[in-house]
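Every protein chain except one is present and positioned as in the full complex.
Showing chain A:
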């Protein structure tokens, strides 16, 4: 029991047997269904909406159009309230919008007795638009005469530009450009990399329903950050925060795409309009692709200069990020990416970074597992291999000369690196994949094999844990002791499938010695009852909420011992807890069980003694730390058809102390599988003339199937992070990060062709191989 053990998930049985209830399972039978009318242009204005015929359709209760909603702009990002005026949320969303900003924007909603009737009525609505040219890229959008949002005339949502000198960052205001010269300097010419928008593809589509009890608005939704959502909903529908209650039941995958406020304000507003009747909005898969969030597509220009000894001397980066139609996380994701470039490999002389996030007429980009780092890591790690190849260096040796070391001070967030297993991850991976032998062996093989080419490649990463000091990092936890010696644990941190409820139970068990089977972590969040937490993002919960669980468990322990000491008339200092018993530390003599204490104190008829024992604390985290890792990939490329067959991926992670090895491996497997999709298959496609989404379904959007997932090995280099509650660091997001560049570098080793664009799909590879002469056109 306790941390470090592979105990079974606490929710395994509910989930496997199907008794775990998700949003749609909880839908009342009399719920009305709302269907949203999405625009069929990407940029423009709704001139008129005729709902006359639609209103006559059977089952229709009401129709709301963009002309009927309050003129209250609200924020959608799932960030805790920032008291810092430099980091305000972007408020740019209305419940429905007459200003159409992407193909699929929400312009009306029909509420009917069932989905089909709502859909049929929707088809009768006639819309008249004034249409503008779709601005789908940062180049097209920034400084265009048509502004997407009134409050941002240039369409450039945000910038962050800086130079790092002597470990300190000088910020300045740069200017948007799409040439390869970083900060306009001829001596910093970047290599161009491009990554497309992709989608999280969680299994449970975004869905919610809202109803009222008296004056209280209740919203049941699959959201990762219930407390922040409550604030955003309250603001959007103009109700006091205390009158809004968010319930988050079991959740079928989020990956960041359930961090933001989606259709909850629409459902709540419709319910309010209908006197509190229950209104549900259950997105289809096609809508989930377009009407939620994407991973930012980015144009990246990266410049790295090295000396003869393989030391990086100068680094420059220009990163133009496509933010899509609404501001969501403003510049946070792009800023995360641009800064990471100067953290993994700090350089000696010049370090200049420029970055921009643009409003464009694409679906809104937001958080997605890795928060900007998968994009920059692809560019950064690809470039490292290109340099090594050009110089004739071993890519691993070259990296090791330049990686971030223990004691490094992060110039941006100004914390010191106190644990760092990166080099060990690299060394271990080198050995496990048999790097030195395979590199030579495959070089020989590739000399004679024309169609099939083999390669091994690798890439590394670093990733922060939580978001201190940019944002608040705190969490609360409450524990209630039952008379049988079991406890209920209430936390606002959300279980998304990542296993947080299980590790919280382990953390409590570690201190209280109560086995996990008797620690009931309440998985459902109900903001009327659940203590505050900022929620699931930034791989923060085991690090931050873990701190709250530990602190609360310690307080609970102190209370239990205190009561036992009073009953037994023994000094507190002599007592401790072992195997669910209160014992005398020195003699190991058992005084009584935790259950005995609880029973007695709960029911004793003595006002000076009776207490229903609870413990509650808030933990504020004033630290940050880097998780590290490496990926090694062994693959072959079928050159004439552009197909990559991955033989094996070895993923090595330094996430500090591993709290539950089996769950941790699950996180790695999921992250690697998701990254295989990012590397070789996935991209959201839009018609370049109209901005219409082309492949917003699971047939045409190529997430890997189980038949596409290679053999995976997961290894942990367990360091001890002193700022983590149990020595632990981020693990949820990191395993995804290095896979795309590691696969890319293995393709480079196999074929000698450098790829600069994701995904490495057969089409993109065939085009590159034809260009490189590997596929002779005609080949007669």
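Methods note: contacts are C-beta pairs under 8 Å (C-beta built on N, C-alpha and C of every residue); 3 or more make two chains touch, one makes a residue touch a chain; residues count from 1.
Operating definition for what follows: contacts and distances are computed from a predicted model.
Between the names "ABC transporter permease", "Xanthine dehydrogenase FAD-binding subunit", "DNA polymerase IV" or "Fe-S cluster assembly protein SufB", the one given in UniProt for the chain missing from this structure view is "Xanthine dehydrogenase FAD-binding subunit".
Touch with the chain omitted from the figure is made, among A:323, A:681 or A:741, by A:681. Within the set A:26, A:72 or A:115, the residue that contacts the chain not displayed is A:115. Across A:642, A:691 or A:732, the single residue that touches the chain missing here is A:642. Among A:99, A:702, A:715 or A:757, only A:702 touches the chain left out of the display.
For chain A, the residues touching the absent chain in the complete assembly are 114-116, 119-120, 123, 640-642, 681, 685, 687, 694-695, 698-700, 702, 704-708, 761-763, 766-767, 770, 775, 778-780.
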